[in-house]
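Heads up, this is only part of the complex; the chains shown haven't been moved.
In order of appearance the chains are A and B, and numbering begins at 1 in each one.
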Amino acid sequence: MHQERFQISTRGRGTYDISREIMQIVARSGITTGLCHAFSHHTSASLVLCENADPSVRSDLEQFMSKLVPDGDPMFDHTMEGPDDMPAHIRSILSKMDLTIPVTNGRCGLGTWQGAYLWEHRTHHHNRQVTVTVMGD
Amino acid sequence: MHQERFQISTRGRGTYDISREIMQIVARSGITTGLCHAFSHHTSASLVLCENADPSVRSDLEQFMSKLVPDGDPMFDHTMEGPDDMPAHIRSILSKMDLTIPVTNGRCGLGTWQGAYLWEHRTHHHNRQVTVTVMGD
């Protein structure tokens, strides 16, 4: 059992690679076989696994989501913090705020093309807290 | 290792706060550091983390989902239990049937603005079963 929290300072909407942070925490845990769980303590930033080779995958993903949940949609009542406020909550629920990845042979078992990303959904910069828990033998 | 099941009687479509139930189970588990997992044993009710301060967030979320997956869409063949039957299955898959939250210092590590909700997707009332498993030291 090993648990650490780290912080990411985002520069506004977009995906931020946290694969290295997660892999380092798995290595520090000394756990050989088990599970690694990462959790975003926010309702407007999510954690996702995404293709890690071609950056256009992540820009296409962003464009898709921006069209699916448009900023400033007049349907929304919750607009206190601006046109990206309610869309950020919906995007987070659709893409989820946590990840669970197997640990095998002492390593985080991400697939070759899988990267772990924090997805900032607000247009302005934020400090985001992520807790990583590693369990196993 | 600690596991409990509880039941929620819903009054039809909408979100039902289960944060207190989850926090109490974590407290009863006596576990200090680890993970807490909640699971809905259904394919038409999901578990989500959502902003917990302004109720308009959850009504906007409901409206968004109702527009994304309209009840009675003529595209659906599976309509045995009515116009909300197939939409309830799709909504559950898009919003997922389980949650995993870190346990830190003996407490459920939800963020300040994160609440845990059972989201009933059927229009009529149902009894929903949720299993909570707490693992750790």
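Rule of thumb we're sticking to: a contact is a pair of C-beta atoms (placed from the backbone, for glycine too) under 8 Å apart; a residue touches a chain by one contact, two chains touch by 3 or more.
The shown structure was predicted, so the numbers you read here are calculated from the model rather than taken from an experiment.
Peer 1: Hey, this file places 2 copies; any idea how many the whole complex holds?
Peer 2: 3
The rule is simple: only the chains that are shown with their structure count from here on.
Peer 1: Can you work out the whole-Å distance between the CA centroids of subunit A and subunit B?
Peer 2: Using C-alpha averages as centres, the distance is 20 Å.
Peer 1: Sort out for me which residues of subunit B touch subunit A in the complex.
Peer 2: 33-35, 48-51, 54, 56-57, 59-61, 63-64, 67-68, 94-96, 99-102, 104, 109-114, 135-137
Peer 1: Using the touch definition up top, name the residues of subunit A that touch subunit B in the complex.
Peer 2: On the subunit A side, the touching residues are 1, 3, 37, 39-43, 68-69, 75-78, 80, 86, 89-90, 92-94, 96-98, 100, 129, 131, 133, 135.
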